[in-house]
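Missing here is one protein chain; the remaining ones are kept as they sit in the complex.
After this line comes subunit A, so read on.
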């Protein structure tokens, strides 16, 4: 088939898809929640400040022990922190600057990271000299933007500036599955909490969020209502929806089972791009970190901002709620991480 015919057919199908998606829309999230009590007060403050990086903090990830976290920075360092005491337990120097991705393994024994080196590497934390026990897991043809362990320490899922995601076997360094469909740099990914090991979502500079079947490698759903790069994506705790944060200064909630956008979190006064998003334990609060240094808290059911949290002195680049929901950690270009509770 010729390019022109293909392009024409793609356009027809896109219209059909939009029609299909509209057919079953018989309710609106925000209207359905009008009778629910609004959140009147959010009493969240900075509880800890983690200082030690010499460059912009680019990524962070919590350990399942709900106490330790790993962070990476523009200075080429990876730090492992005890967040209760703010002590640094490991400092690993990488061969590259801009370490844009890091992840704590489910067992807490390893951390994965990478960035402008295009590589995803793993360090064992229990060894005395983790840096000498580094293991290469996989290499992309452009920078590593995000990574996450897939249910165990044995597999890592990576997203890259080469516009692909790849599932790797840690032990052999073999590619298990690759995911093609983004038309721009992949910026973020998240694994489904309910369809663990079967479904994940990725988002990127093509303004789209793609939902993938991990076994077949197929893109099963695509959401492209953002008007600019999507920087962050996170599943709703039930696994039935996910939220995105974008350079268009909005966050959006997409419902998987209706295949639709169900809420937009934006305000005229919010002008800067959103770099990071996550939910509180129940899913009622949405934390969103922006380039104007603010951590905004949104009421998910009302699409209203309920708090503006100040503290960082440069853009908020990453954030994650502790696995048990007790606190939220933000990382910033001001070189610090802050823990809010």
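Note that in this section contacts are C-beta pairs under 8 Å (C-beta built on N, C-alpha and C of every residue); 3 or more make two chains touch, one makes a residue touch a chain; residues count from 1.
Going forward, contacts and distances are computed from a predicted model.
Asker: Out of "Glycosylphosphatidylinositol anchor attachment 1 protein", "Mitochondrial import inner membrane translocase subunit", "Mini-chromosome maintenance complex-binding protein" or "G protein gamma domain-containing protein", what name does the UniProt record list for the absent chain?
Answerer: Per the UniProt record, the undisplayed chain of the complex is "G protein gamma domain-containing protein".
Asker: Using the touch definition up top, pick the residue from A:48, A:154 or A:198 that touches the left-out chain.
Answerer: The single option touching the absent chain is A:48.
Asker: Of the residues A:54, A:87, A:196 or A:238, which one touches the chain left out of the display?
Answerer: Counting the whole complex, the residue in contact with the absent chain is A:238.
Asker: Please output the residues of subunit A touching the missing chain, sorted low to high.
Answerer: These residues of subunit A touch the chain that is not shown: 1-3, 6-7, 9-10, 13-14, 16-17, 20-21, 23-29, 32-33, 36, 39, 42-44, 47-48, 67, 83-84, 180-181, 218-222, 236-238, 240-241, 255, 257-260, 262, 280-285, 300-301, 321, 324-328, 339, 341.
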